[in-house]
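Shown here: the complex without one of its protein chains, the others still in place.
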Amino acid sequence: MTRGFYIGRFQPYHNGHQAVLERVAKAVDEIVIGVGSAQLSHELGNPFTAGERVLMITRSLASLGRPIYVSPIEDIQRNALWVSHVRSMTPPFDCVFSSNPLVMRLFAEAGHTVHCPDMYERQTHSGTGIRKRMLAGQSWEHLVPPAVVGVIREIDGVGRLRQIAESD
Amino acid sequence: MTRGFYIGRFQPYHNGHQAVLERVAKAVDEIVIGVGSAQLSHELGNPFTAGERVLMITRSLASLGRPIYVSPIEDIQRNALWVSHVRSMTPPFDCVFSSNPLVMRLFAEAGHTVHCPDMYERQTHSGTGIRKRMLAGQSWEHLVPPAVVGVIREIDGVGRLRQIAESD
Amino acid sequence: MTRGFYIGRFQPYHNGHQAVLERVAKAVDEIVIGVGSAQLSHELGNPFTAGERVLMITRSLASLGRPIYVSPIEDIQRNALWVSHVRSMTPPFDCVFSSNPLVMRLFAEAGHTVHCPDMYERQTHSGTGIRKRMLAGQSWEHLVPPAVVGVIREIDGVGRLRQIAESD
Amino acid sequence: MTRGFYIGRFQPYHNGHQAVLERVAKAVDEIVIGVGSAQLSHELGNPFTAGERVLMITRSLASLGRPIYVSPIEDIQRNALWVSHVRSMTPPFDCVFSSNPLVMRLFAEAGHTVHCPDMYERQTHSGTGIRKRMLAGQSWEHLVPPAVVGVIREIDGVGRLRQIAESD
Amino acid sequence: MTRGFYIGRFQPYHNGHQAVLERVAKAVDEIVIGVGSAQLSHELGNPFTAGERVLMITRSLASLGRPIYVSPIEDIQRNALWVSHVRSMTPPFDCVFSSNPLVMRLFAEAGHTVHCPDMYERQTHSGTGIRKRMLAGQSWEHLVPPAVVGVIREIDGVGRLRQIAESD
Partner (left out) sequence: MTRGFYIGRFQPYHNGHQAVLERVAKAVDEIVIGVGSAQLSHELGNPFTAGERVLMITRSLASLGRPIYVSPIEDIQRNALWVSHVRSMTPPFDCVFSSNPLVMRLFAEAGHTVHCPDMYERQTHSGTGIRKRMLAGQSWEHLVPPAVVGVIREIDGVGRLRQIAESD
């Protein structure tokens, strides 16, 4: 049995993340997902709470047919401790999937095996891009799994983002 | 659709917790579980990491047939902020199940509906009792779900507890 | 113009504190009051929030005819930094009134003048004693200024203390 | 009896704040003022300590004829907990006065009534503008209440700001 | 070249520590010493600051003829992160010398080699015992290296301890 780890901020969880995780699901038996910067919310770059992001992810992956574990991970502001922090908050895992150079370096220095999945298309699938579309009143719903549309509507996520944006 | 919240330290997750959650599962559609004192581990009263506890709980509840969300909750040492902290780390929930007077008070002051499930038998099912049995070399496996036995063996949980106990 | 500093936890503010501060008011022009352990509330030994304690103190001293400044002071858990912490959160003061040996030592090591007011009668006027009377259903109202009775009733302070006491 | 809440960083407290609070004083019986980013001082954008700011505010509002409560509020870096944090450090209040979109959103999501006072003239009355004038050696005294001039002189506030500015 | 690690609270540094480190010095080329609970001082059980303890240790080991590195280590309250924390604050080391079961367990789980030096005589050489003698006015100077006597006199360490002891 192998367990793989993947981390992101998921502001919001989108089709790019979904595509990567569907590919990861073919390589491992179980998936551990870290929701990074868990303590942040109600910010232009981090509008959603950790719990809201957990909900988006869990619902979107319900049909995956793999056990998944989704843990909020608060920032610790100390890179040298970050891998230990992540590991204490998540079930034990055998390998890491990441294309972020810092994440890759920190796990490698700690002796972990790191796989770099092919990059999903950054242009069309990025949290930054989706948040910009929300602010501009453009359609964004086709860029995220249907379950994410439901969660964001339920919490008035677009309204929240727009009001926050009025603060300089 | 209703979502119910339940919190514990789960050191370890045992049959008492399982019994309560099976009853909660009949009252709500989805269950949100907070793993309290998530930052603690390798202590006499808190031997297991948050991630190890997440694993025990998720596996034990796999057959429940209900979506569950298991979030580590770090202590915040400020009771007046605790409900907001819990809510930021978990999917939105409609009601709380707890028999802990402080938890009940804090959620009630914050305007939440709190249900008090009948107490499970404290004598035979308590984390403290199970840890004592582990230290004394007595059987404890019948007091926890089978999945928990597997996790504790995998991480050498009893060996860890015994070595820590030698400090003072 | 001289400004004097006095600190306590004020759980709750009582006649003993009031007597000391009335005497301090004769020695200085303005009084700075620190509300210690400001981050604690909803505990057996610390039932009231910092804000509730600020309200008790300000109302009780309204008739003093002296400018007063009441600042919540969160614990910093580092004695060597505590005086700097207090000074950063309060208007500048010229002298300290305290009968607590640690407070006296820390301010003296930092070069401050410390006065030790005669001890008020500890037996009849102590926060611990008042909280015990509240729990036991005995009268406590005569041990605190009238304004404090009003605040505690308004926030259901006794009910809160009793419910918390049921935990363990 | 109604109590209103207003928060700012007050670096320094100026005539714009004073004008808003004089108008708020007509709408409520008592005013609760939060001194935000209380932990910051000796920075280009935050030169004054929380205690120095408490002194500026209390003195400037002495003639208001309304009970006021001035509490330092340390940043908590977690928007989802901020309202609970503010409420724990301040006497209970009935409504909030703010023209800051984030503050308005956070209090509204927490179920509070929020009033938006007419904006004071930003150009002539802003902390940033006053600090720039101090650095440039221009007059700034006419932009703040007389009591604030006294406090800043007493603590050599302009000298502090200029020396700090020499650090890149 | 090998570097060995040793950690203690050193409240104060005494002949027992000195004896262990003299033995360690024969086994390694360089010694790294962690000063634990570095943030604590001015407490009955932790009277001395980290800096004062650094001074005691460095002076007492000056004649050792080995490079030593003495780093204050603040408590992190999270056992699962503690080894990473220690390692980030100290030069890289090859092995650990400790007779504390928790320290041994944490380093072993992290993959470090741990040596257990023979226990020094706890009765005559313990920080607790020395602090008790200081409080009781008994001689303690023969239980610590001469350099430590000098440091404690210079900072009025005994006077500090006695005054603190008057608090409860």
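Think of it as A, B, C, D and E in the order they're written, each chain with its own count starting at 1.
Going forward, a residue touches a chain if its C-beta (ideal position, glycine included) is under 8 Å from a C-beta of that chain, and two chains touch if they have at least 3 such contacts.
Model, not experiment: these values are computed from the prediction.
Contacts of the undisplayed chain with the visible chains, over the whole complex, involve A, C, D, E. Contact with the omitted chain, checked across C:T2, C:S84, C:T128 or C:S167, is made by C:S84.
Across the entire complex, the residue among D:Q18, D:T49 or D:S71 in touch with the chain not shown is D:T49.
Mapped onto chain C, the footprint of the missing chain covers residues 78, 80-81, 83-85, 87-88, 111. Contacts to the hidden chain, counted on chain D, fall at residues 39-43, 49, 160, 163-167. Within the complete assembly, residues 38-39, 41, 49-52, 54-55, 58-59, 62, 67, 69-72, 74, 87-92, 154-155 of chain E touch the chain that is not shown.
The criterion applied here is as follows: only the chains that are shown with their structure count from here on.
Note: the chain lying farthest from chain B is D, by mean C-alpha position.
Annotation: 37 Å between the Cα-based centres of chain C and chain E. Multi-chain contact residues, meaning those touching two or more other chains, occur in chain B at positions 39, 41, 49, 78, 80, 87-88. Under the stated contact rule, the graph of chain-to-chain touches falls outside the line, ring, star and complete shapes.
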